[in-house]
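Let me give you the structure first, and then I'll get to my questions.
The full complex has more chains than appear here; those shown keep their coordinates.
Chain naming follows the written order as A and B, and within any one chain the residues start at number 1.
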Amino acid sequence: MIFENMDRIVFAGDSVTDMGSTNPVGEGLFDHLGQGYVREVESMLAAWYPTLNLRITNSGISGNTSRDLLARFDRDVVALHPDWVSICIGINDVWRQFDEPAIPDDAVLPEEYARNVEEMIVRIKDRVKGVFLLSPYYMEPNREDAMRRRMDEYVAICASLAEKHGCRFVNFQKLYEEYCRIQHSSRIAWDRVHPNRIGATLMAKEFLKACEFDFSR
Amino acid sequence: MIFENMDRIVFAGDSVTDMGSTNPVGEGLFDHLGQGYVREVESMLAAWYPTLNLRITNSGISGNTSRDLLARFDRDVVALHPDWVSICIGINDVWRQFDEPAIPDDAVLPEEYARNVEEMIVRIKDRVKGVFLLSPYYMEPNREDAMRRRMDEYVAICASLAEKHGCRFVNFQKLYEEYCRIQHSSRIAWDRVHPNRIGATLMAKEFLKACEFDFSR
């Protein structure tokens, strides 16, 4: 496994990362880490690798677009001196284009999205052992759906930035694409975005694969 | 318009009909009618036809399947002596097959659905001036989606029963099919089921068309 004892991993993101965590930054006892994939990641790391003490920090805030996250990235990520950083952003950048089509201020278009995400990577990558780029997603198996098509552009931007900057890329869109071939999306989320605990576990498992986690221990 | 002064119209259904109305039956002052299409129907009738006093009653209860509605149909519909009855049921019959695939007790399969709805029609149709059958729906434009396919079976059952028993049929599935060619479903509902106020207005408009409502007054 790639993490070493006493490493600090900071997860930046939106509501999917936040899931009720303490804002702007949550960690430690009680429910400060929220109820989403970040909490599952912590639990699995602690249960499978009890001798490794890892500091998991949740810097997700509900409703954030990449523009919002960039604006607070120095305060909520860089200033925490993480060893590893995970970025999962973009769902709201896209969603607002479809649920509030008349309010362009609330959405972020692809070009700006790419700039925002790259700026975050650049600011942090030389200060950490590694950067994770977790793709945004829409649990919509129909590739012709307008929002899914749009999301695919953002996923592609992530993939491309991950490759350019040597980030570990986790493709949640692909994960859900495959899952939805087996179960209907409503098994995980009525709104195709906010996962229930099963979804959080799926995402944590996928994230941990990218960490060379050994589940057979 | 088909309604006459002092007619009573009872709307039976699930959460889409209920939308926060008083349970089991809501009507009259304050928010007893809830926030969904039933409330919009009442408002439009009262605003466009101020001389007509129409008693609108909401007998929708959240989470009901056709089995639940049938079990309370005598108490919450027949016993109210309505002049007109509207039935909009079936979404939960289908949804539970996909979001709780391991709990078959919570869902209702097509054959039983058809029996339940027909039983309701038979119990009431000779006691009223008319019965409205409002189709269930899933705001999913992709006809290949498994839940949409399933829903189409239930919509077809409704259409067939409406024809057999001379009910006025309102096809909400078709309404949303057409709407979703123009706007993304998330404009109306993140979960593709519970409409926001715009959706409630669309549905009220569609219902009122079936009442020969004159919007140009």
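To be clear about the criterion, a contact is a pair of C-beta atoms (placed from the backbone, for glycine too) under 8 Å apart; a residue touches a chain by one contact, two chains touch by 3 or more.
The structure displayed is predicted, hence computed values, not measured ones.
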Legend entry - Oligomeric state of the whole complex, in copies, if 2 are shown: 8
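We adopt the following convention: only the chains that are shown with their structure count from here on.
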Legend entry - Rounded Å distance, chain A centre to chain B centre (Cα mean): 39
Legend entry - Complex contact set, residues of chain B against chain A: 95, 98-99, 101, 141-142, 144-147, 183-184, 186-187, 190-193
